[in-house]
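Have a look at this one.
Apart from one protein chain that is not included, each protein chain of the complex appears where it belongs.
Presenting subunit A:
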Amino acid sequence: MNVVIVGTGHAACQLAASLRERKYEGDITLIGREPGPTYQKPLLSKGFLLGKVAEPNLVLKPAAFFEQKRIAVIEAEVTAIDRAAKQVAGLPYDHLVLATGAENRRLTVPGAGLDGVVMLRSQPEALALRARLAGTKRIVIVGAGFIGMEVAAVAAQLGLEVIVVEQGERALARAVSLPVSRYLLARHWAGGVRFHFGAALAGFEGEGSLRAVHLADGTVIPTTLALVAIGVVPNMALAAQVGLATGNGIEVDARLATTDRAIHAIGDAAGYPHPLYDNRRVRVESIQNAMDQARCLAQTLTGVPTVYAKLPWFWSDQWDIRLQIAGVGAPGDQAVLRGSPEEGRFSVFRLDAEGRLSAVESINQAGEHMAARALVARRPRLEPSQIRDPEFPLQQLAAA
């Protein structure tokens, strides 16, 4: 038996680890295009950027791990797969797993290639951004998604003037409810971060290096540093090129198999039907998703075919605020508040059109979030009045 995994990120490393945990004895090879040791991504826009986490502590799995577990790691970009011969990069495979992740969406406006216009996904990019933050007084951040908001908080804490440009009408519109978005915005505002909402970017001005950011309404913001954080696109070109179905990610079935039974896809790159959400196709960008899909696939590849049905969960740190999300909400969901934002500890319960709980967003409530994971996984129908009632025993409901 021979498993080849494309990628060396969170999903790929966990799959290799889980296969060995499950006593899989065959060969395991990881092929990744990034040089150097594997690293953890969440810290890049949080503790590492802030200077609280040192570079060696970013390591995801050390060299010793791969040696002890007989996991081969090859540094190369995979550009072709011979599906008929079941070969990739000169290696035969019984199972090929695409854990290719995602990459940052690029801006195509004039000047996007100027020195000083940067992005953040990899460790080298985080190192470079950290150095630039230390050497300048202002940063313009394009996009008020998770990465944009986290970097805004860090940069402001480091003493920079921070200006966020967002084309939508509010922060984190795709990911969180209005009350949570407002709460985070208020904290950023209090910390000195300024926002331009509904603002289209016209271009970056400069000769060789950045001098200013131009908005479509004519506003010019002088700056030598701009971070483009407008979301990611799944790495699926390889899959598409060899004829596998792709859409929002590499399309896989409930057991994470692509349209070729010998090839699976996991992590940020994979789009799959989620049983907890009426088998709606989702693609989830989170550590939880990468790790749990890797564990699920390790079962399937070791003879226990398993449907992937874990509840997605996610976290973000901004200033002194810990946001945790259990489940996936949709923009049309009803948002019901439990607890009080004034006290800095509350949750927002999101109900879908049928009144079923789709997600719970918690602010500074680690325990509530843990309980919410169990609760949302049951997708119960709840009345807004029950959610608002502090006496109503939600924890008991989760355990019932």
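The working rule: contacts are C-beta pairs under 8 Å (C-beta built on N, C-alpha and C of every residue); 3 or more make two chains touch, one makes a residue touch a chain; residues count from 1.
The working rule: contacts and distances are computed from a predicted model.
Hidden chain, UniProt protein name from the list "(2Fe-2S)-binding protein", "Xanthine dehydrogenase family protein subunit M", "Oxidoreductase" or "M1 family metallopeptidase": "(2Fe-2S)-binding protein". The missing chain, though absent from the display, is touched by one residue of A:173, A:242 or A:287; that residue is A:287.
The chain omitted from view is touched by exactly one of A:43, A:141, A:201 or A:284, namely A:43. As for the chain not pictured, it touches subunit A at residues 21, 40, 42-43, 46-47, 53, 56-59, 61-62, 64-69, 287-288, 291, 295, 315, 317, 322, 324, 366-367, 370-371.
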